[in-house]
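One protein chain is absent from this view; the other protein chains keep their places.
Let's turn to chain A:
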Amino acid sequence: MKQILITPKLCLGCRSCELACAVEHSLSKELFAAVIKKEQPTARIFVETDGVINLPLQCRHCQDPACVNACMSGALQRKPTTGMVVADQNKCVGCWMCVMACPFGAIAQDPEYKVINKCDRCPDLDQPACTVACPTGAVKFVEVSRFSQERRKQYLTSFAEEE
């Protein structure tokens, strides 16, 4: 199954993923229209930096999600069929326990409704918007096995060079 996987060294910090994420979660789903209509959609991916490494990060949809375990209202659920951690904003009471529990800081606040906002992996799209928007390939929607194979090959190349 495909996952959103990140290669931090490819991230230039342009924040196109954030913009595309916000647009995909707007009513119009179109950049110019969302801006003109003064919509205020929020991104669910965040580019953080320590000045050396840029890291685009969003909900990892964990197998054993700390946020779901912490959620007392049942708003956060892990769907066994898809493996996705989904939030039901109607059930969310805004206690922010999930925010405290998530080790990645991947859960945000919807400023208007005072409930949580998180990656839903763009259910209307074949490819999540952030992965399409990334100009360098830092944010990719790929099979884990393929991603790790590429990593091994990269390691092999650098290993061979060092030898």
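Methods note: contacts are C-beta pairs under 8 Å (C-beta built on N, C-alpha and C of every residue); 3 or more make two chains touch, one makes a residue touch a chain; residues count from 1.
Methods note: contacts and distances are computed from a predicted model.
K.L.:
The complex has one chain missing from view, so what does its UniProt entry call it, picking from "NADH-quinone oxidoreductase subunit D", "Tryptophan synthase beta chain", "Carbon monoxide dehydrogenase" or "Heterotetrameric sarcosine oxidase delta subunit"?
P.N.:
According to UniProt, the chain not displayed is called "Carbon monoxide dehydrogenase".
K.L.:
Which listed residue, A:V35, A:I53, A:M100 or A:L156, touches the chain dropped from view?
P.N.:
Considering all chains, including the one not shown, the answer is A:V35.
K.L.:
One chain is left out of this view; which of A:K2, A:R15, A:R60 or A:R78 touches it in the full complex?
P.N.:
Final answer for the missing-chain contact: A:R15.
K.L.:
Determine and list the chain A residues touching the chain excluded from the picture.
P.N.:
On the chain A side, contact with the omitted chain comes from 14-16, 18-20, 22-23, 26, 31-32, 34-36, 38-43, 111, 132-133, 135.
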